[in-house]
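Only one protein chain is missing from this complex, and each of the others stays in its spot.
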Amino acid sequence: MNSLLAAGTSPEFALPSIEYRLISPILLVLGMAVISVLVEAFVPRAHRRVVQLVLTFSTLIVALILVVMLAGQRAVTAAGSLAVDGPALFMQGTLLVLALMAALLVAERGVDPAGDAFAARANALPGSIDEREFTKRGWLTTEVWCLFLFSVGGMMLFVTGTDLLILFVALEIMSLPLYLLAGIARRRRLLSQEAAMKYFLLGAFSSGFFLYGSALLYGFAGTVDLGGIADAITANAGQNGLLIAGTALIAVGLFFKVAAVPFHQWAPDVYQGSPTAITAFMASCVKVAAFGAMLRIMYVALGGVRWDWRPMFWVIAILTMFVGSIIALTQTDVKRMLAYSSVAHAGFLLIAVVATNEEGLAGAMFYLLAYGVATIGGFGVITLVRDSTGEATHLSSWAGLGKRSPWVAGAFAVFLLSFAGIPLTAGFIGKFAVFEAGVAGGAGWLVVAAVLASAIAVFFYGRVIVILLFSVPAADGPTVVVPSSFTAFAIAAGLSLTVVLGIIPQPFLDLAEKASIFVR
Amino acid sequence: MNISSTLASVVASGQIEASNIDPSVNAPAVATGAFSFMWLLIALPLLGAAILLIFGKRTDKWGPYLAIAMSCGAFIVGAVMYLTMLGLPANDRPVNLHIWDWVIVGDFQAPIGMQLDQLSIIFVLLITFVGSLIHIYSLGYMKHDPEKRKFFAYLNLFVAAMLLLVTADSYLLLYVGWEGVGLASYLLIGFWQYKPSAAVAAKKAFVVNRVGDVGLSIAIMLMFVTFGSVTFSGVLEDPAAANESTLTWIGLALLLAACGKSAQFPLQSWLLDAMEGPTPVSALIHAATMVTAGVYLIVRSAPIFDAAPDARTAVMVIGAITLIFGAIIGCAKDDIKKALAGSTMSQIGYMILAAGLGPVGYVFAIFHLVTHGFFKANMFLGAGSIMHGMNDQLDMRRFGALRKVMVITFITFSCGWLAIMGVPPFAGFYSKDKIIEAAFGVNVIVGAVALLGAGITAFYMTRLWTMTFTGKSRWTDDNKHPHESSAVMWIPMAILAFLSVVAGFMLAGAIETWLAPVTGFEETELAVSSLVMECASLALVVLGATIAYLQYRRDVPLVAPQHVSPLTVAARQDLYGDAFNEEVFMRPGQWLTRSMVFFDNRGIDALVNGIAASLGGLSGRMRRIQTGFARSYALSMLAGAVIVVATLILVRM
Partner (left out) sequence: MTASSVLAATSNSGAEIVFWVCATLAVIGAVGMILSKKPVHSALFVALTMINLAILYVALSAPFLGMVQIIVYTGAVMMLFVFVMMIVGVDASDSLIETIKGQRWAAIVLVLGFAAMLIGAIVNGLQGVPDPSLVAANAEYGGNLQGIAKIIFTDYVIAFEVTSALLIVAALGAMLLTHRERHTPKATQEERSKARFLRYAATSELPGNLPPAGTYARHNAIDTPALAPDGSTVPASVPGPLRERGNVRPVDVAAEVEVEEISEGKTVVAPINDEDGEQR
């Protein structure tokens, strides 16, 4: 019915039924994003930060409450373009929790003596007199809050959309603000701008693939609706090049967003260059959103041809796990190392996509939550370790941090242990759930490969822990700044969630399992 | 509204199946009565550790006594369990206490539960009994240490973790205990962390143990992939159902884990350095209990090794190598604790060897483990007592003639000495000779190695005993007035010495019947009578002891002679264990990649470096792809797109 070709039965104009209650969280976030643009325009500079903070946090919290109230709903609304179902709501909830934590990091103004993590004015040339003047006056780029909210809204839409058109629009709403946010770091601005430029160029390239793939799938099915594509596959089970090519190109677009090898190369550069708070946001939330959309497309629309795309996913998953883990071994920059670690995690998560079963979906949702909280916590710690030029991200300057700041180093060690999948941390349960689903889904050897890759990964996480806790501290090492309660709260939340999800995961696993049915 | 989904599997209702474990024929009975208080075993010491650590300095005064009470309480609980178990018929003895469903992911269930059977109760008694004695001993030994409270907290933590390890009902929970004892060991080795040597030793122990842990985690994952379960009942029920090569891999992974924890070749290097910790720690953790966890792991996994003969042979060979290795190191060390550590390594080699013999040996592995726990703890406490009296002197070349001033220590130590040599009727005689016999029954070469080991053991132990207690005094100025330790220290020593004498006699014969339902037991068939064997080994022991006595009875130079045989030099260097690691693992790694210089400089243990370095070389090469140019990234994406399309088309064709 969504087709341009097959016209509807009635030419009269009938308003589509939109159940606004079901999509109220998304509408709230996007609507408040628009309002926050107005705040930029009309509120005096001195009050903008406070207003934006109140607006952002209250929006995210209210949206989270709305999502929780919608729990258990299963419906397709807005003329078949949005599917409010278990996975969508679970991932919206995850996104909002992670976004709240990331927002705490973004709001931090206590660790950098010059202000927050963002350039005073993004358009002042790096190193110019203007820049110094803006900095001296303590101006803040409060536009980050508008961009932040837009991006969160795009992500929520991305995990909810159930036709290719809305998915593409959501992809862009999610990505565009991130391209901007990546480029406006206060420190090392040229690196930040370079990162943003690369992210933008390559992101546009990948969007091209996604769009072309959507067009080809439309050519195959005559509809962009995911359910419609599935029906077309059932009806037209024979050989079809459009379907194959469309599947491939859509997958390429999504692989880029989740940073799967060989579409991952932007990740280290961008993670390193972006303001660390934004890196935390990007690393956790984009992964959730992109995997949410990938799972929905691959399960709902393309589940019927899973025997065709599974081998390709095997190849990419194995490449991703191993290349990510192995390159991470020799990284000397903490942010780059976490970037490669995130690449490796994308590989583990791809197993859940390959599994194409209920356990796979539930496992991936749990994994994303576990990975997200640890990621934000980890990057939160990175913002605290500073020297005179800003964050000290070189691994050598982290040596022996445990001696001087046992709490901070201990927290970081817990996050790394969770990444490594050591028992009693959230990461272990997540990995186990995903691996188990992989075995159940007939991908036993892929899981064996994943276990080997995890063993390699344990080495580099272990290496950092050893450097952190057992090395002799460097004489002129960086100091660990005492943050304001924003960052402290974010790290504490990450830490407690990581431990709680590791020790009493069952309620969360049950929740994920209950939510693990797509509606179409 | 069309509420359905594409995939049949996703359509399946989201309800969780009831998480019942399939009842199986030999599954342990559900714990009732006294057994339902099994959790107290772990809870008591854990509570002690928590109180001492959380309330900090406020507990300084009464904390140590609380820790002792908790440990003794655990012993009492263990004893009650044991007595209850005694009253049950053999097949009803294993009991399982289900505590909590930790994780249920699809088919995978990780219930948390405790299992107590004939094997674990032995460990429970050993750990809580020796542990409590050492707690009491520490009261005297650590009397003047400002951090005494922390020490007792760690000891309690260790006892809790070790009890968790041996009462876990799944490999997963065992792994938690395994990591827990590793943590406690790390904390206690590095207890005097202001000494750089202690900090380095702790680090080394930590890193080498992680290598072993990788083995355990691989084994657990393989088990899950193969059997779909990680509980003992699920895995060990019918391992023969899996194919043999998988089982061999699981077995080898378990062996790697055991090598790490039990300081077996080639992961033995950390144990000698671990002697930097306080002596009660060496006695409890690095002699009596933790280091024997590897033996427990292998005996517990007996059905796997029974079904994978190749893995079992590997266990036997590792045991045999370490047995000789440790003994040779023990011969050359002048540091009394390091000589004892070499001996520990060697004696655990005996146990591992026995475990590698199969059903003829499992029982004796545990038997020797128990007797060794008594006599080695006894000797370590004796060494601690000597250090206490000699102003922390460790070098045996500065001892001599101590029998006159430290009479009690001399007597207790001598009991241990006779026991470890295997002189009848001391404890070691019963357990060690059984192992030698069983080894001869399986393979003559292995038997000969075990026999030779007995001779060398006699040599180095007599050397130690002679240098310490007999001859002239070679005391230096700073410790002219050695004295006997206080009662709080010698009473535990006396109890252990008593057990070193009688334990073998008491347990011989009984332990076979006790353990047979769990581990299986077969009598060894030997061509010659066991009396001949006993005589042969006794003859070797007497020979070794006599040579040592004659050589060290007279003047011992204060400084170790430099012009000595190459073997002595090698043994002083721990038989080049560190150098071996360095040459075989570290150097090629360094050669492979310069990019790892940073990593190497940190002096992380050599083995880790080696493996990581070769991966690092690969990594160094791979990261060159990351040029920093956006166009090159775009090219890589295009290549990826080609791969994706090509794979899809290939599958269709």
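We just call them A and B in the order they show up, numbering each chain from 1.
The working rule: a residue touches a chain if its C-beta (ideal position, glycine included) is under 8 Å from a C-beta of that chain, and two chains touch if they have at least 3 such contacts.
Treat the numbers as computed from the prediction; the structure is a model and nothing was measured.
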Exercise. Using the definition of touch stated at the top, determine which of A:Val84, A:Val97, A:Leu226 or A:Ala245 touches the missing chain.
Key: A:Ala245
Exercise. Using the definition of touch stated at the top, determine which of A:Glu172, A:Asp231, A:Asp333 or A:Asp510 touches the missing chain.
Key: A:Glu172
Quiz item: In the complete assembly, which of A:Leu28, A:Leu64 or A:Ala122 touches the absent chain?
Solution: A:Ala122
Quiz item: Tell me, which residues in chain A touch the chain that this view leaves out?
Solution: 1-2, 4-5, 7-8, 11, 13-16, 18, 23, 30, 33-34, 37, 40, 78-82, 121-123, 125, 128, 130, 133-134, 137, 139, 141, 143, 146-147, 150, 153-154, 157, 163, 165-166, 169-170, 172-173, 176-177, 179-180, 183-184, 216, 219-220, 239-245
Quiz prompt | Residues from chain B at the interface with the omitted partner, ascending | solution = 627, 629, 631-632, 635, 638-639, 641-642, 645-646, 649
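Operating definition for what follows: only the chains that are shown with their structure count from here on.
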Quiz item: What whole-number Å value describes the gap between the mean CA coordinates of chain A and chain B?
Solution: 43
Quiz item: Touching chain B in the complex: which residues of chain A?
Solution: 74-76, 86, 197-198, 201-202, 205-206, 209, 227, 230, 239, 244-245, 247-249, 251-252, 255-256, 261-263, 265-266, 268-269, 299-301, 303-304, 306-309, 311-312, 315-316, 323, 326-332, 356-359, 361-363, 395-396, 399, 422-424, 429, 432-433, 435-437, 439-441, 444, 447-448, 451, 455-456, 458-460, 462-463, 466-467, 470-471, 505-506, 509-510, 513-520
Quiz item: Which chain B residues qualify as touching chain A in the complex?
Solution: 1-7, 9-12, 14, 16, 101-108, 172, 175-176, 179, 199, 203, 206-207, 210, 214, 217-218, 221, 224-225, 593, 595-596, 598-599, 602, 604, 608, 611-612, 615-616, 618-620, 622-623, 625-626, 628, 630, 632-634, 636-637, 639-641, 643-645, 647-652
